[in-house]
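Every protein chain but one is kept in place in this view of the complex.
Entry: chain A
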Amino acid sequence: MEAGLAFLLVVALPLLGAPLIYLIGRLVERKQAGVNPSRWVALVVLLAAFVPFSLVAQMLFTQGMVISFSLGVIRLQMDGVGALLAGLVLVLGNLVTLFSGPYLSKEEHQEKFYALLSMMIGGMIGLGCTSDLFNLWVWFELMAIASYPLVSFHRHSPAVLEAGVKYLVQSAVGSAFVLIGIALVFGQTGSLAFAGIRANAPLTPVMLAAGALFLIGFGVKAALVPLHTWLPDAHSQAPSGISAMLSGVVIEAGLIALLRALGALFAVSDLWGVFLLGFAALNMLLGNLMALRQTQVKRLLAFSSLSHMGYILLGIGCAFAFGASNAAAGGFFHILTHGLMKGLAFLAAGALLYALYLANGKHQPLMVEDLDGAANRYPLAAFGLSVALLGLGGIPPLAGFMSKWQIFVGGFETRQTWAIVLVIFAALNSVLSLAYYAPLINRMYRHHPSTTIQTGQPVSVWMNAVLIVLTVGVVILGFWPSLAGWLTQPAAQSLLAALGG
């Protein structure tokens, strides 16, 4: 298969699969109520997308080919960053699809869920591959629009609807800012393509304003503090598979969109890196401190995602401010490991939420006290959640330790005082986060189960299988971090190349 066609398939399969999933699901359910094969159709589509993806990855990394596809003036190009995002999205997407089968087994409108999930995945893959601003915005919006109904999927609950509305309105504000920014850039440079903008960018206040608009506009989606207020609600009220996708890839995709847009304007100001580092500090601090006070498990994990965006921003910010390649590689490695670990955490919590509440017909949040003694009845979910929490806390031999290490090395290598201070601050935050991760683990391994555990239903074997896959992945990357180097190093190189080498 030649490169362009394979690339087209990677992007198109999830997108074209979406209406297919919906139609098949709807038609079959009309004929036989209660049977909905949309989950299996979605799984087939997403697994099929791995085939062209592996071809593209091989051509890109081992043969160094330029992989691109043009449709009129729109040109999509796969580079290191896009490949990393596409890979993570596909892995997590497949696992979430498999997980959500039993999770949604008592819900209606499953075909809409899987169709929208597939569309969101397609949007994210496309987002990673754009080469011009407006196209970036289109894919960004596609991803966002698909995610709004997914967040408010349990639409009969007022809390869920509130979360969805907040997410929608705040994202719309962000998108509006991005559009204004695009308009300003187009007015100043006459071009929308990243390469063209980089070549022509005049150093005017209007361009500075455009950069600020991009930073805030995309920053809402990337959950930069203080633009983050939608996140705790949305990530905790969404179905757990979607929580995993949101924390694991959607906010990272927002960050990547930000990097693309800001990268085009890199030469316009020296302050972009400084702003990113400032946001990193705010995210780390607020995310960790707020998580300390949480009594709902998924809300705690949502605030934890804020702090991990802080670590990622630390790595990327050092790349912007100091050209640190190890910091960039570390940031991308942390995108990967955080996706796996936070995905595991949300899916394990989701398995418990399903077993304790949803399977009993109750729509209540999973509270911290409900975890008492979970390990006796749900050993795999408890172990998976423990591994995820310890990994997120940066404890070896798990993946989070290695990715944080790489970011920290990158920061120290700059030999700049502020970078070093920020790394120490990040390390202190990592220690602080253990104060809310560790008690959850202790609760799960108690002898006396909570009453909710005693009345819980069993967890499906598909859910357990997904948890095992993610757990093994997190442990393996903890022992052999260089296994991910083939994805993270090219991503770092692509980023630094986009910033002018």
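To be clear about the criterion, contacts are C-beta pairs under 8 Å (C-beta built on N, C-alpha and C of every residue); 3 or more make two chains touch, one makes a residue touch a chain; residues count from 1.
Rule of thumb we're sticking to: contacts and distances are computed from a predicted model.
Among the names given as "NADH-quinone oxidoreductase subunit L", "Bifunctional ligase/repressor BirA", "Amino acid ABC transporter membrane protein 2, PAAT family" or "Electron transfer flavoprotein subunit beta", UniProt records the absent chain under the name "NADH-quinone oxidoreductase subunit L". Which of A:143, A:423, A:463 or A:498 touches the hidden chain is settled by the complete complex: it is A:423.
Of the candidate positions A:20, A:289 or A:465, contact with the hidden chain is made by A:289.
Which of A:8, A:161, A:183 or A:209 touches the hidden chain is settled by the complete complex: it is A:209.
In the full complex, chain A touches the hidden chain at residues 165-166, 169-170, 173-174, 177, 203, 205, 208-209, 211-213, 215-216, 219-220, 224, 226-227, 229-230, 232-233, 268-271, 275, 286, 289-290, 292-293, 326, 329-330, 390, 395-397, 401-402, 405-406, 408-413, 415, 423-424, 427-428, 430-432, 434-435, 438-439, 442-443, 445-448, 480-482, 485, 489.
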